[in-house]
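Left out: one protein chain. Kept in place: all the others.
On to chain A.
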Amino acid sequence: TKLNFSSALEEERHVRANDRDYNERFSYADNRIKTAKYNVFTFLPINLFEQFQRFANAYFLVLLILQLIPEISSLSWFTTIVPLVLVLAITAVKDATDDYFRHKSDQQVNTRQSQVLIKGKLQNEKWMNVRVGDIIKLENNQFVAADLLLLSSSEPYGLCYIETAELDGETNLKVRQALTVTSDLGDDVAKLADFSGEVICEPPNNKLDKFTGTLCWKDNKYSLDNEKMLLRGCVLRNTEWCFGLVIFAGLQTKLMQNCGRTKFKRTSIDKLMNTLVLWIFGFLICMGIILAIGNTIWEQKVGSDFWEYLQWKELTINAVFSGFLTFWSYIIILNTVVPISLYVSVEVLRLGHSYFINWDRRMYYSRKDTPAEARTTTLNEELGQVEFIFSDKTGTLTQNIMVFNKCSINGKTYGDVYDEFGHKVDITEKTPCVDFSFNPLMDRKFRFHDSSLVEAIKLEEPLVQEFFRLLALCHTIMPEERNEGELVYQAQSPDEGALVTAARNFGFVFRSRTPETITLYEMGQAVTYQLLAILDFNNVRKRMSVIVRNPKGQLKLYSKGADTILFDRLDPSNEELMFTTSEHLNEFAGEGLRTLALAYKDLDEDVFDEWMKKLLFASTALDNREEKLGALYEEIEQGMLLLGATAIEDKLQEGVPETIACLTLANIKIWVLTGDKLETAMNIGYSCNMLRDDMNTVFIISGHTMLEVQQELSKDKFSSGLDMEKTELYSSDSVFEETIIAEYALIINGHSLAHALEADLEQILVDVACLCKTVICCRVTPLQKALVVELIKRHKRAVTLAIGDGANDVSMIKTAHIGVGISGQEGMQAVLASDYSFAQFRYLQRLLLVHGRWSYHRMCNFLCYFFYKNFAFTLVHFWYGFLCGFSAQTVYDQWFITLFNIVYTSLPVLAMGLFDQDVNEQYSLRFPNLYRPGQLNQLFNKRKFFTCTLQGVCTSFILFFIPYGAFMTAVRDDGAHISDQQTFAVTIATSLVIVVSVQIGLDTNYWTAVNHFFIWGSLAVYFAILFAMHSDGIFTIFPNQFPFIGTARNSLNQKIVWLVILLTTVVCIMPMVAVRFIKADLYPTQTDKVRLLQQATRKQGPQEQNLRRVRRTSSRRSAYAFAHQQGYGELITSGKNMKVPTSSTSTYPLSSPTRGLTGTSSASICKCFRHQKH
């Protein structure tokens, strides 16, 4: 609270470097992180306080107190305290373990070491001791400890590279650059210690991509932006060291501000349960009032005449007061309708279900040795009710690995493998790979299966060579060669990396570059090309080109880009080739590959000189520079010759399309929320089968203003189409719903989403989006992801599940009802914030359709039975009230009341709740629509509750009145009387135990040995305890506690008692059997049908299962493989990101003419390419 308070006041942050005294005045948060709730001393009071804040616990505490008042105590204190202590203890142990792990992880983070500049010296300090205003030194591959202002780094121009995977999930490197004034400080500790700049900046906030502030130093002001910040959670890469000034620390860092508050997640059943408990409570009070009124009347009419034998005690002044006391007495007696052991049992069940998830070998990923993990144990049954899945893309649906898969060169495709009969062979792990051993510089991880391409290379076919030369030249990758031959490419996008790596393995090794040259090893020969211009990529151009001069002096333009764009700019002579290539592209796209077309062009010296002059002129133009440049690029990229096309596989995680198809059949809507670009996202949409060619329309919303978005959302055709759908939807059966929705898909980008999420438009957005089969949101920020989830939660009242792997998914994982983290990847942010984690997206299918469904089914059956059982048990007292003068006399023995819920009936229902399987796992997966009842909330809702409580009421009625009828005149077979209270109690209790045991037997679909053991065992234990408690021995020890001595013997040896028990059982059970049978026979649910099928199959023996194969039907061009950002051409040509050549590693002299330029004078030709709006 203190933090919020100060940040609410903080309007501007003042930080003075190296001046702790000054900074302390503002009491900024330090770098310690505390997530734990208790310590050793505060645990017991705080935990108990928290527990008693829960309604149920408080209720039972009040009951306990009531029971201690002798005037109203109708039950002994032990009937309540035993279960209550049990509940409290179990919960406390659980809370304590949770908190222990939080302490441990806090400790681990807080005690990390970092080097802090204190009093002119670098000292190792724990993270938690880092203060705002400190200067700290980071080394390569270290985590950034707090939000830092970059001061200086080991790289030239104060550049440093960071990986922001923890923040936004992007694994590519990002560049940060220090101010020139500060980067001059270098690593001179003395100078840094003297640095006394003051930063004035924005208060802490959660915007990861924005920072504004100014640095005042030596009477100069320098403006600061996000490009100069290193945020907590980033990792320093490729930078030996850097120094930074702490601006935000601890909980005020942008990372922590983005965390959002950890909300205690509760399932809808939990909430329903609480409502129901309240209702039951109301019902209890009503019964209490009825009986109290009854008591008042009885005392007045009958009781006062009965004084002779039964006087009022001194305390009882009059009948009304007696009624008042009776009210409380009845509250105590009937308290068992609010089932105290319900909460414990539910916790136990969920814990058990969680263990089953942890133990599941089919959700264990052996390659990473990661089993599935249920990190929270409170949400299991909600897994069976999910309606919306929000999925991240990168790392979740895809592996974020790009693989050069196929190519088409001059009208011939390579990449497929054929057997001797000329049939295409499916490529598996076992397919032999092409041997690249001829090439010492190859990348060992690269795999290619079609040897004909290598043969073509070896035959030195010019076009094939040109193809790979293009791939090796036309890109913006930075190479790094630590040791001879050990090349590492720093790629902006994994696509480029894949292409250049492919070229490398096929003998066109991109080895090094300077701002003006590119050196290749072409089949072992070093060839240096002069780099004349980079015509960089942007969203509009969808292509990039380079102009190089080869060693022979020829000028060449190499271009790669989206096929549709390049095909328009080809030489007319290429038409035939274009046609063939186009077919190949369709083929590639049909397989879900990301395609690129490649083209080249020879340039005339004169034409190029002319063009270069115009380019120089345009790049200095003041207005419309970008358009002018664009036009110039357009001019030179004409009349190109087509070389071919590449096809890159954005490797999906295993089984993703099948999983999505299966989940879709289960009527789960899957939305993809990704930070990626529109094209990439759509591409994945197609390869995952979420977008298909047979969809009527794919709506793309990409407006920049509110108005645009509104218009796009309510476009004429769009809205009319949807309106029509709507009316149809509402008028028709839900069966048709799916087929109607199937036709549409919605793709919306981050800008538009920001507008669409505003209050005016959100309703439209929800309406539109929910009518679409597929929704993809791209370019969304972490917070927007959460907002989208929140939106659906608010408007649809459906259960949502968010799945992701990166820190950028944390907010949505926390917001959704259920958060799933993909584990075993880099970064554990998502996993730590998640409720469930496993290694592969495809396990989601099993988690939901098997575990979730079972959990839901079990929990619902459990609850129904539990309420039934408690009503049947308790309401007998209500009926008895009418016959015992409303005096709150219990029907049963006190011990029976104490033990009924926790001993006699708890284990069978627990066994059912743990092991029951209505349909086995194969059938659960085979018939995904078995998932439907969960989404519709059919198995446990208010109606179900009424049904099962009504059944309980009826059972209690029968339980009471059949023995009543039978015992009115009954005597034993030796003439002694039998209609005494104790025999009555034993008869009813025995009937009750048998009836509820038979009922649980009917409810159990899956009788394992454990179920048998528990059900028969419970009955046996009941009789054992009954006879033990009614035995002579125990009576002689505690005569006042066990007054039922001999009752069991004397009543259970009577035939009439057993006849009564048998009759009661049959009357209680048979109507239920009849109703269930009729229901299953006349209106069988899907589950009933599948169970019958399952039984039939089992009888016939194992049958061949025809698993539905999911075929990819998409034939869409997925031609937008560029996933990288623009602007890197400029960095390359300016030479800013080139390292100073060190003595041994580089074979080639890297003399660069631009080397002399300072950071600010990088007004090279490419300066102008910069910062077009995304």
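The working rule: a contact is a pair of C-beta atoms (placed from the backbone, for glycine too) under 8 Å apart; a residue touches a chain by one contact, two chains touch by 3 or more; residues count from 1.
Here is the rule we use: contacts and distances are computed from a predicted model.
**Student:** Missing chain's UniProt protein name, "ALA-interacting subunit", "Cell cycle control protein", "Actin-related protein 2/3 complex subunit" or "COQ5 protein"?
**Tutor:** The record for the missing subunit names the protein "Cell cycle control protein".
**Student:** Given that one chain is not shown, which residue among A:L44, A:L707, A:L936 or A:I1078 touches it?
**Tutor:** In the full complex, the listed residue that touches the missing chain is A:I1078.
**Student:** Given that one chain is not shown, which residue among A:V403, A:M1029 or A:V1090 touches it?
**Tutor:** With A:V403, A:M1029 or A:V1090 as choices, the missing chain is touched by A:V1090.
**Student:** Could you tell which one of A:M256, A:C778 or A:M1029 touches the chain left off the display?
**Tutor:** A:M256
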